[in-house]
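My structure is below; once you've seen it, I'll send some questions.
The complex appears here without one of its protein chains, the remainder shown in place.
Residue numbering begins at 1 within each chain, and the chains themselves are lettered A and B in the order written.
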Amino acid sequence: MNHSDNGGETMIDVNEITQQMSDLDEAALLQSLAEVINAGPESALAALQACQAGLEQVGKRFETQEYFLSDLIYAGELMTDAAALLKPALAEAGTATLGKLVICTVKGDIHDIGKNIVVTMLGAAGFDVIDLGVDVAPEVIVQTAIDNDVKIIGLSSVLTLAVDSIQATVDAFVAAGLRDQVKIIIGGNPVSATVCEKTGADAWAHNPQDGVTICRGWAS
Amino acid sequence: MADYEFNLMELLEELENDDSWEPDPEVRKAIVMGLVGTIVGRA
Partner (left out) sequence: MANGTLYEQRVKNLVDATSFREPDKVPVGIEVIWWPLEYAGVKLYDVVDDPVALTKAYTQFLDDIEIDYYTMAFGLAHPIRVYDALGSSQYRISDDGTTVQHTQAELDLMTADEYDDLIADYQGFMYNVMPRRNYKALQGSRADAYAALKQAAVALKTHNETNRLLGEAIAAKEVVPLNPMFGWPLAPSFFAPFNLLFDNLRGVKDALIDLRRRPEKVNAVIDIINSRQMPAMVSPDDYLNMSPIPASWTIYHSECFLNNQQFDELFFQPFKKIALPYMEKGAKYFLKGEGLFLNTLDRYRELPKGSMIIILDQDDPFEAYKMIGDYHTLATGINMDLLKTGTKQQCIDYVKRCFDTFGPGGGFIFSPQKPLISSYDVSVENLIAVYEFANEYGRK
C-alpha cells in the first residue's frame, strides 16, 4: 500500500520516509535511507523525492506555527545529509534539480547568518545554490549569473545601508540587459514591500520558508 | 606560532601589576576585569 513500484527493485515505503522527515525523526530516517541505498537507483530517487515531500510538510508545519526556525534549520540539515547519503545510489538514476540560484549578502554588508540558513534550505529544496558570500559587488553577481546561466538571484541584507546596494544590484542587471531574464528576491531585516517596490526587485521575504516557497514557484 | 602555553589569566595578572600603562592600581584592576568580559564574552 505504501510501497513504490520500482520495476524490479526492492520496494521502499516512501510515505514512511516522508513522515520521518516531516516529524524530524533523524534516527528513523537514517535507518530507512540505509536500507534504500542497497535497493538500487530508482529506489534512491523515490526516497529523495519522499524526503523532499517531507520537507514541504515541514514548511507547512512552520506556517501553522507548529514548527519554528530551529525546526526549519534542522530539517534543512537532515535534507542535506539525506541527499549526501543517497548521492552514490542516485548516480545512475539522475536527478533533476530545480535549477541554479545565486545568493549573497550585498555590498557593504557582512552579515551572513540569515543567508546561510536560506542557503541550506534552498539546497535541501533541490536548488543548485551558488553562494557568493558577503559584501558582494553588483558586477560580481551579474557576471556569476551570466557565467552560470542563473535565472534566480537572492540578495540578503541586515543593515539599512544595504538597501542602496540592493538597488545597485538590480540596476546592474538592467544595465546588462538581463533584468527581464532573471527573478530577484530580497531578504533580511531592512526589506519590505516598500523596499521591494522601490528597488525594483520581484519579491521579498522576512522568513526563510517564504523565500524558499517563492523561489520554488519561480523554478517550476 | 607561539612557543609557550598561552594563559590569558596569567597575562592579565601581569598586566594588572604593571604600572607602566596606568598608575592607579584600582583602575588597572577594573580595566583588566573589563578586558576579561570583552575577550571571553559572558563566560
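The working rule: a contact is a pair of C-beta atoms (placed from the backbone, for glycine too) under 8 Å apart; a residue touches a chain by one contact, two chains touch by 3 or more.
Here the structure is a predicted model, which is why all the values come from computation and not from measurement.
**Q** Which of these touches the unseen chain: A:28, A:53 or A:73?
**A** Counting the whole complex, the residue in contact with the absent chain is A:73.
**Q** Which residue, A:111, A:151, A:179 or A:216, contacts the hidden chain when the whole complex is considered?
**A** A:111
**Q** List the residues of chain A that touch the chain left out of this view.
**A** So the residues of chain A touching the unseen chain are 24, 26, 65, 67-71, 73-74, 77, 108-113, 116-117, 120, 133-134, 159-161, 163-164, 189-190, 192, 194-195, 198, 206-207.
**Q** What is the set of chain B residues that contact the non-displayed chain in the whole complex?
**A** Missing-chain contacts on chain B: residues 1-4, 6-9, 11-12, 14-15, 18, 20-22, 27-28, 31-32, 34-36, 38-43.
Methods note: only the chains that are shown with their structure count from here on.
**Q** Centroid from C-alpha atoms only, then distance chain A to chain B, rounded to Å. What do you get?
**A** Spacing between the chain centres: roughly 46 Å.
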